[in-house]
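With one protein chain removed, the remaining protein chains of the complex are shown where they sit.
Lettered A, B and C in written order, each chain numbered from 1.
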Amino acid sequence: MTAIILIHCVDQPGIVARVTEFIHSNKGNVLSLEQHVDRSAGRFFMRLKWDLDRFMIAKEKIGEYFQTLIAAPYGMIFDLYFPGQKPRMAIFVSKMSHCLYDILSRWESGEWQVEIPLIISNHADMQPIAERFGIPFHLFLVSKENKAEQEARQLELLHRENIDFIVLARYMQVLTTDFLKYYPHRVINIHHSFLPAFAGAKPYHAAYERGVKIIGATCHYVTAELDAGPIIEQDVTRVSHKDSLDTFVRKGKDLEKIVLSRGIFLHIQRKLLVHDNRTVVFG
Amino acid sequence: MTAIILIHCVDQPGIVARVTEFIHSNKGNVLSLEQHVDRSAGRFFMRLKWDLDRFMIAKEKIGEYFQTLIAAPYGMIFDLYFPGQKPRMAIFVSKMSHCLYDILSRWESGEWQVEIPLIISNHADMQPIAERFGIPFHLFLVSKENKAEQEARQLELLHRENIDFIVLARYMQVLTTDFLKYYPHRVINIHHSFLPAFAGAKPYHAAYERGVKIIGATCHYVTAELDAGPIIEQDVTRVSHKDSLDTFVRKGKDLEKIVLSRGIFLHIQRKLLVHDNRTVVFG
Amino acid sequence: MTAIILIHCVDQPGIVARVTEFIHSNKGNVLSLEQHVDRSAGRFFMRLKWDLDRFMIAKEKIGEYFQTLIAAPYGMIFDLYFPGQKPRMAIFVSKMSHCLYDILSRWESGEWQVEIPLIISNHADMQPIAERFGIPFHLFLVSKENKAEQEARQLELLHRENIDFIVLARYMQVLTTDFLKYYPHRVINIHHSFLPAFAGAKPYHAAYERGVKIIGATCHYVTAELDAGPIIEQDVTRVSHKDSLDTFVRKGKDLEKIVLSRGIFLHIQRKLLVHDNRTVVFG
Partner (left out) sequence: MTAIILIHCVDQPGIVARVTEFIHSNKGNVLSLEQHVDRSAGRFFMRLKWDLDRFMIAKEKIGEYFQTLIAAPYGMIFDLYFPGQKPRMAIFVSKMSHCLYDILSRWESGEWQVEIPLIISNHADMQPIAERFGIPFHLFLVSKENKAEQEARQLELLHRENIDFIVLARYMQVLTTDFLKYYPHRVINIHHSFLPAFAGAKPYHAAYERGVKIIGATCHYVTAELDAGPIIEQDVTRVSHKDSLDTFVRKGKDLEKIVLSRGIFLHIQRKLLVHDNRTVVFG
């Protein structure tokens, strides 16, 4: 049994000593510790994982004790996780299967410690794939007129299923700010460009027109501003004048699925901390 | 003795057969041939290098014969080069030495078949480096008031020295449209971002603010619109939350010098063809 | 309707002119042409794709005419393909699903023009996946004792199904030289290292022990000598001291599936030519 804590606060002397002493003196054993200080912002970040086997504070009391003894005096914001409890992930998808297969095959093989209670889509195309993997598929036909209503129904479903976070696996709808406020930094998107280049619609068209020599994909948390949320992971691949728009799309799909899956895995492992619209990605 | 011809025209049947037959029937030996058809634009591109040793048309007549017999009937635009004649390159530089050293050390070692008759700068900082390599250094202090006048003097110098093309090795001045019209697709710049992301001033600051996970550099031909000319080469390197603005700049400098030098080398080898603000880069 | 021809022969003057004239004079239209001369070996390679719509030689006669008129006098070795006829690919797999899913999802989405009539395995683990995609799954339990016999049965099945080429998608058995002679340069393997480093068994263990900072994967044609066949494609990813053997394996799997699929796609498109244990990979 282990615990993970993610912390950030104003930088100040003695934080590491105080936190590690708290773990050590209560007979916890530090399994990994990473800290980062953003000097320009004067901010401290830490991820700490420790063994609970002989820890003297009961699991359900750790948050309260940490808040009282350490977080309050240091002005910390923290999140506490127990890796033994798998997070529950919903997938939103439209018509393309490449990211969906990549996610489901990792889940099926046991590569990820995650549960996938449901898949939501605005098209029926991916239903057969969901069924092959035995995952309930929910169709929500979204139009301009019914968008608010459909999002409300989606949220109800997500809450009923205790969904912790959402993955947009090439979901071709913009979520409203109203929706997003229920999942702050808990909606992961893959954008098919090297952001901030080619934000918005049709990035491969725009990249082709511009004559770039490298294309990319960006995994980020969704925020109210389109394609402007905190970046989790990016990667690129070479293209040349020999490539057409079709081969941009084909090469890009390989990037998209790998970059999205890397981002999801970082989230599942609780290695991501967001501050000031940027991510700290602990190794 | 060899010749290189770069061709482009509307795509039409039989071009390769006609051009290679022209070479072959006149006892030229094709050393390399690359062709590309841009299907969406309906345009044909070709680079051909051949051995002149037994070629039956005199070197100084090749252009005329090719124009009459082939280019005119097919509506081709072509450029003819003789690699034995080294192109003459001017370097424009401001205060940073990394690109300058990279260029000069390649030139000195014989890696490039190019002549460097002069270095132009708006600051005196790089003068000692130019002198170490025995290259004349010309200082042109440029201000808003005297910019037109100084560019005119620079152009006079460039023409007097028969300069074929110009390299902006982190030159911190924008060249005017008036200047550029004398060197169309003959001014090579290095921009310290992955264009079109972060065009304009202070790209590392902007990239740092945005929280990107990869930074890049772009080598391009300069056109009237800032940072929007045809891209020759790009490359990227990973960054993380651990990087500061300083390390963005330091890592970026390694990219800049390598990407710029790759672009220059492609230009020297006559492997670049520009059409519709994009480059064809022959392998 | 199009045709693709792959050619190699001793380098000699006039080949391109002669071949393109053959296409052009018979009213074929060249769609793409790539040629390569290996100067150190004095060898010429070419891939040419042309439109057959108005071609004056009947499809089934092209090979004969080309042999008589061009290949014989120039001493060429050539292969002729008609992209309209999908190649038939067999997949050999053992216990891991990542490459298999990557292949099947591309096939299902129509990304590749290929048929997959069967999957062969020495374990039953992947049978459910094959069934989901509706592909016949054949179990051949292979032991030292029955290997010759099982390979004979596999060959019989492959011939009966008119299999053109075989993909080893992390198949954990070595094919015998006897088997391979029926599929020369038609068995594609993925090796989980950056060959020639870490050939043979347990490459991730060896890479971890050596303390490398980058791991790789290599797609190659299988030949009699283990892991020494012509390399089709390679790629790499960064690792660090933070990685364990487990994360080497996890990161490596992403490389394996992408590199294998790139190699397969090149093969399907007839872009690969093998000579002297090396590949020419036409763009």
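Keep this in mind: a contact is a pair of C-beta atoms (placed from the backbone, for glycine too) under 8 Å apart; a residue touches a chain by one contact, two chains touch by 3 or more.
What you see is a predicted model; the values in this text were computed from it and never measured.
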Option touching the unshown chain, where C:P73, C:G110, C:G134 or C:G211 are the choices: C:G211
Listed residues A:M1, A:L31 or A:A152, member touching the removed chain: A:L31
Contact footprint on chain C, counting only the chain that is left out: 36, 38-40, 45, 194-198, 210-214, 216, 230-236, 240-242, 244-245, 277-281
Residues in chain A touching the chain absent from view: 13-14, 16-17, 20-21, 23-25, 29-35, 37, 238, 283
Touch list for chain B against the chain that is not drawn: 96-98, 101-102, 105, 108-109, 111, 132, 240, 242, 250, 253-254, 258, 261, 283
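The criterion applied here is as follows: only the chains that are shown with their structure count from here on.
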Between chain C and chain A, distance of the C-alpha-averaged centres to the nearest whole Å: 36
Averaged-CA centre spacing for the pair chain B and chain A, given as whole angstrom: 42
Of all residues in chain B, the ones touching two or more other chains: none
